[in-house]
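The next block holds one structure in the form of structure tokens; read it before the comments.
For this depiction, one protein chain was excluded, whereas all remaining protein chains were kept in their positions.
Chain naming follows the written order as A and B, and within any one chain the residues start at number 1.
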Amino acid sequence: MTADFRLPAGGRIDRDSALRFSFNGRSLAGRTGDTLASALLANGVHQTGTSIKYGRPRGIMAAGVEEPNALVQIAEPFTEPMLTATTVELYDGLVADGLSGYGVLAAEPDPSRYDAKHAHCDVLVVGAGPAGLAAALTAARSGARVVLVDDQSEPGGSLLGTDDNLDGRSSDVWVRDVITELDTTPGVLRLDRTTAFGAYQDGFVLALQRRTDHLGFDAPSHVSRHRIWRIRAKQTVIATGAHERPIVFADNDRPGILLAGAARTYLHRYGVQVGRRLAVFTANDSAYLAAIELAEAGIDVPVLLDARQEVPPGLSAECAARGIEVHPGHVVTGTEGHDRLTDVHIGPFGGGQADTVGCDTLLVSGGWNPAVHLFSQLGGTLRYAPETGAYVPGESLASARVAGSAAGTFELTTCVEQGIDAGRAAVTAAGFTPAAEARVPVADVRAEETAAAVLWRVPGGADDRAFVDLQRDVTVSEVERATGAGLESLEHVKRYTTIGTAHDQGKTSGTVAAGLVAEQLGANLAERRPTTFRPPYTSVPFAALGGRDRGELYDPIRVTALHDWHVAQGAEFEDVGQWKRARHYPRQGEDMHTAVLRECRAAREGVALMDASTLGKIDLQGPDAAELLDMLYTNMMSTLKVGRIRYGVMCGIDGMVIDDGTVIRLADDHFLLTTTTGNAAMVLDWIEEWLQTEWPHLRVFATSVTEHWVTVPLVGPKSRDVLAALAPELDVSNDAFGFMTWQDATVAGIPARICRISFSGELAYEINVNAWCGLALWEALIEAGEPYGITPYGTETMHVLRAEKGYPIVGQDTDGTVTPQDLGMSWAVSKKKTDFIGKRSFSRAENLRPDRKQLVGLLPADPSVLLPEGGQIIEHDHLPEPPVRMLGHVTSSYDSAALGRTFALAVLRSGRDRIGEKLYVTKDDEVVAVTVTDTVLYDKEGARRDG
Amino acid sequence: MQLIPCPWCGPREEVEFHYGGQAHVDYPAEPAALSDEEWAKFVFFRDNPRGPFAERWSHAAGCRRWFNAVRDTRSYELLAVYRPGQERPVTT
Partner (left out) sequence: MPAQTNLPDHPSFLWRNPDPAKSYDVVVVGGGGHGLATAYYLAAVHGITNVAVLEKGWLAGGNMARNTTIIRSNYLWDESSGIYEHALKLWEGLEAELDYPILFDQRGVLNLAHSLQDVRDSVRRVNANRLNGIDAEWLDADAVKEVCPIVNVSPEVRYPVLGATYQPRAGIAKHDYVAWGYASAADRLGVDLIQNCEVTGIETTDGRVTGVNTTRGRIAAGRVALAASGHSSELAAMAGVELPVQSHPLQALVSELLEPVHPTVVMSNAVHVYVSQAHKGELVMGAGIDNYNGYGQRGSFHIIERQMSAAMELFPIFARAHLLRTWAGIVDVSPDASPIIGLTPVDGLYLNCGWGTGGFKATPGVGDCFAHTIANDKPHPYNEPFTLERFTTGALVDEHGAAAVAH
């Protein structure tokens, strides 16, 4: 294992370490502190893959998140698609492959955990480079709560990629001092490997912390792999640095062509030389530093081409001193090579004597784009700065400020000063007195000598091989084709060409594309609308966003106090909203159909009981409670006497049924309402909304008491005997305890409230006890009912029993388009009340139509045929060619033990007028003949309810 | 995600709140006296401005109280919050 391109000294890598990894099937070695990209370059590997459209070899071009080429697929430790080699920290055993634009998802589930955490602070600083560190330190010294996030494995930002000194010492010392102080200041939270990827209003910033990726196979399974930080900051300092942008020229995509600043980073941070013989092409001063420093490291740098006629005198002299020929007014016109650059064609800008330079590496700099993503996401407007060819933050925002190169400032000392200023301004705005002015360290960085030139591309070359967006393989020719097609908006050009839509989201191509479009249209870039930066800044795994809210934690599971009993009895459950409800209790060898027939028989012939605790229960108290109820329900509730119970229907203001249930009057000013299981929260919200926003003068309090009670309907002809056995002091006779009344009593020694209501038509007692005593009650009932064959039943049996009696279920037999009248419940709609919610809607034209859909019963001609719920009702005895007129549909359908046949409920046009008619219901590809009937199919006289 | 200043609890995360649409739409004193058109206006029609909008919120996962807010529907910025029954404050 060799690392031919690792310099003998320098870099921040651990030279005592030895990491083995595999890339594109090759076994290679690297060091702790490497990225996959730096380790590849240390091994002389530039090409990572081929391009998506033209299949051209592509190599590492950058050293950070802006990388457009080096997309990799992780194979081990776990399959992960599309990361950039420049951001994957190397670990032992990593197996990765280069990608040609498409990632591959794992076939097996991801074993990792993901979570989220909230953080609140006075000042959030994004970026731990010189500006960010200065801002964070200033804020921390002022006593503010500070969060400092940085996406790198260690703080320092751009300083990690230079050999700049501060105060005459390595900038490392300054960084270490600042970090030490931050880490010992209370109220400071510093997060490495954490990328702020989205900035939203009210100081909300989302960041992704990669907690264990760098540990590779050693990542502990109990630690979340990634964490989403939800940060609320009073003030945000954006110190996110800048990305270098290339200059476009023919064949500008060959492996070996890198951004100049990236080469500096590989040199200083990783101790890697990116090539043996380098040419440099620039339009600004910054690339001179790359040339000089690489030459100082002993690398052959024969030429530097500067597109500017006027070159920086000092830097040029330094170059000359190191044997670098500086060519003013020269550009790269093309390149040669296949897997790796071999030659660069050069010539004077605008034409003239051409030449060719043999080299394996070309460093390019077209200038620097401030990373304004977060600022733009916050709604900050961007301004085009013609002097640097970059978009920079325009007017400042009230709660966010930008410092350092993110603000378009590229001089180190000024960046630090801006950081200090931003920190002071932020703490002041957050209500703190800023600490005494921090000292600005003295940098030894060479000042800019000559103004940058803005050059998007070298004209006159092969435009169809001059790549603007390398990841999307979009060339200058394609941009020209777009503007030629009549497109003037940058957004249109992006869509026409797909520029900027790849994994890098146009970090190196966006501004260049905007510049080219403006150039081609003869427009002034400063007058054109810049593109919008949308979250996320860098890609975020789906699973990280999903966090812990999966499986059981996706949504709360609600169970009743009797749940364990149902489980022990082998009940099958159904989801009703968040509740788990016992659907039926199959005995050995029973399917649901058999079990339900048995449970139904028990309820009709003996005694049965169910857990109805999920029914919503709302306690309503106050002197005006009755008045409120009169508005909420279609029927009159104020006339209900204490001790009595009334069924009620609720409608929306559009007159459609939204819920139903019972109202029991406990005292003049005290009621208990029940709701359907699924609508309990909705009904409470509904009541609160009316109370608080429309009728605040009503003195009423509404309280959810759903979970306070265990509710057990004891049903069947023998229910009276069972109750009598357990409540010897209670007179259970019909005279003493009549239908639709309630009484408090002691049942099995437990204080209980018993309601004589029935959702089955049978004699029934609904016994309510404190939920803590629920199991004791249930078990006592089971024991007392044993001589009568007491049978627990589930929701399925409840549905059958109620349907036999024609009782609708809101949400099953109704769908938001059904009125009480449609349900045949005009008897529950008060004629006396002047108003209630929904009343006015009943007189609209549509509500008065005679052919509204009405609830009816259906009896299949063949009593063994079960109609499908959802089957449509038609007039034809066969399925004609569509379209077929539909008269309604089956809402509920069951096999009835009591009727000895199947039956259904349905909503049907002019349904009540059709009773007795023969119609047809669709079932698969056939129709089933049915007769329309009244909704009540069992015990029409209601004789059974009193036992 | 917004930070909504509940007038009773103080600023809280948007996820704790329930949106209630336009504020200051009173339930008609006498619905029976309204024409179908007038009733339809009450039931279905609400203002939908691009700009400041007086609207109702409920702190559903907090104090469970309703309040009103003036919010700019372009920037989503909350310009004012106030209790039910209070006049819409003047915002700029």
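Keep this in mind: contacts are C-beta pairs under 8 Å (C-beta built on N, C-alpha and C of every residue); 3 or more make two chains touch, one makes a residue touch a chain.
Model, not experiment: these values are computed from the prediction.
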Item to check | Touching the absent chain when the full complex is considered, from A:Asp300, A:Glu488, A:Glu707 or A:Asp946 | outcome: A:Glu488
Checklist outcome for this item: Missing-chain contact among A:Tyr91, A:Tyr200, A:Tyr585 or A:Tyr793 belongs to A:Tyr200
Item to check | Options A:Asn770, A:Ser830, A:Asn847 or A:Thr931, residue touching the unrepresented chain | outcome: A:Asn847
Checklist entry - Contacts of chain A with the missing chain: which residues? => result 52-53, 78-82, 101-110, 112, 116, 198, 200, 204, 206, 228, 481-482, 484-489, 491-492, 495-496, 498, 501-503, 505, 534-536, 539-543, 545-547, 549-552, 554-555, 557, 574-576, 654-655, 811-812, 815-817, 841, 844-847, 868-872, 874, 881-884, 886, 889, 891, 922
Checklist outcome for this item: Omitted-chain footprint on chain B covers residues 1-2, 14-15, 18-19, 21, 36-37, 40-41, 43-50, 53, 55, 71, 73-76
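The rule is simple: only the chains that are shown with their structure count from here on.
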Checklist entry - Distance-wise, how many Å sit between the C-alpha centres of chain A and chain B, to the nearest whole number? => result 26
Checklist entry - For the complex, which residues does chain B have touching chain A? => result 1-3, 18, 20, 26-28, 30-32, 34, 36, 39-40, 42-43, 56, 58, 60, 64-66, 75-77, 84-85
Item to check | Interfacial residue positions of chain A with respect to chain B in the complex | outcome: 200-204, 232, 379, 653-654, 685, 688-689, 692-694, 696, 834-835, 839-841, 843-845
